[in-house]
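Excerpt of the complex: some chains, original placement.
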Amino acid sequence: MNIVLNGKAVEIPETANLQAFFESLNNEDAAITLPRQFAVAVNAQFVPRSQYPNIILQEGDDLELLVPMQGG
Amino acid sequence: MWKIADREVSSRLLIGSALYPSPEIMCNAIKASQSDIVTVSLRRQSVDGADGESFWQLLKSLDLNILPNTAGCHSAKEAITTALMARELFGTHWIKLEIIGDDYSLQPDPFALLEATKELVAQGFEVFPYCTDDLVLCEKLMSAGCQILMPWGAPIGTGKGLINPYALRKLRQRLPEATLIVDAGIGAPSHASQAMEMGFDGVLLNTAVAQANNPESMAKAMGLAVSAGRLAYEAGLMPEQDTAQPSTPTLGTPFWHHYPEHEPTR
């Protein structure tokens, strides 16, 4: 299944919920390294951490995974 | 100590964490500024794998109040999503609400700002809106639930200082209950002091410190200037006079003018 992660197309296993998807990123050969601290939006809607097990990613979903950064 | 939102802090200078030559210089500058509040943002982790973790650990080590921003947002919806993510990520209901209405001037969009403010206040946020010096907008933001307003001094990163002191002075006069913070445009300590002398409650700046040749010294300078301006506001500034007034007493001046040899040369 294809989704967009932080603007880049990535292929992921079907029917993954967010929780499982994030756990899979801890594999050494994952597409990206999971940051230790992050917040998530799917299709531009915020997803609270407590909802990760309940969210099933769909083909074409747009996943944003944001980390702390410098700001003014 | 003074109260901003729900917290007591010492310094009236709020400082940004961006644009420093190095994380170490950032830390030293923020410490030198004596600020109690520092702004941060949310971004994708960078291509080189940096996950914001080291930045975040460094910043946490300073033990300051964190004020996340929504920089880069162009609509109320974007800003609301970003604010919700920030609340979870940084563990604070404070949000510097920044919604850009024009990419060249980085001017706030008054319409989207008011819309997002209403929603975020309803969701329990303490909104610090980065706004213009427009009194009508400011009043509407207060009606929408803001205790704090952060009008610009000048466009972000220009260092021009207070380009419309008349408007800022009027804001202060008309909104005595608001916590007013000049945000953006400060380029020099004299600008920061001027804002505080007008009775503003604080100053938020970033570029002027981060882009100085010596950010640490400039941070210290800004901290001193904010203190100086506040002290002066509280001490009561002398009213400006149109004509000169001698400082040295004139009583007791020797009357030598009648001596011929004392005649002025003109």
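In order of appearance the chains are A and B, and numbering begins at 1 in each one.
We adopt the following convention: a contact is a pair of C-beta atoms (placed from the backbone, for glycine too) under 8 Å apart; a residue touches a chain by one contact, two chains touch by 3 or more.
Bear in mind the structure is a predicted one, so any value in this text is a computation, not a measurement.
Written as a formula, what is the chain make-up of the whole complex?
Composition of the full complex, by label: A x4, B x4.
Operating definition for what follows: only the chains that are shown with their structure count from here on.
Between chain A and chain B, tell me the centre distance in angstrom, where each centre is the average of that chain's C-alpha atoms.
Distance between chain centres, rounded to whole Å: 35 Å.
Please output the residues of chain A touching chain B within their complex, sorted ascending.
6-7, 32-33, 35-41, 44-46, 48-49, 64-72
Going by the contact rule set out above, which residues of chain B touch chain A in the complex?
Listed in rising order, the residues of chain B that touch chain A are 16-20, 26, 39-45, 49, 51-53, 55-56, 59, 68-69, 71, 77-78, 81, 84-86, 88-90, 156, 206-207.
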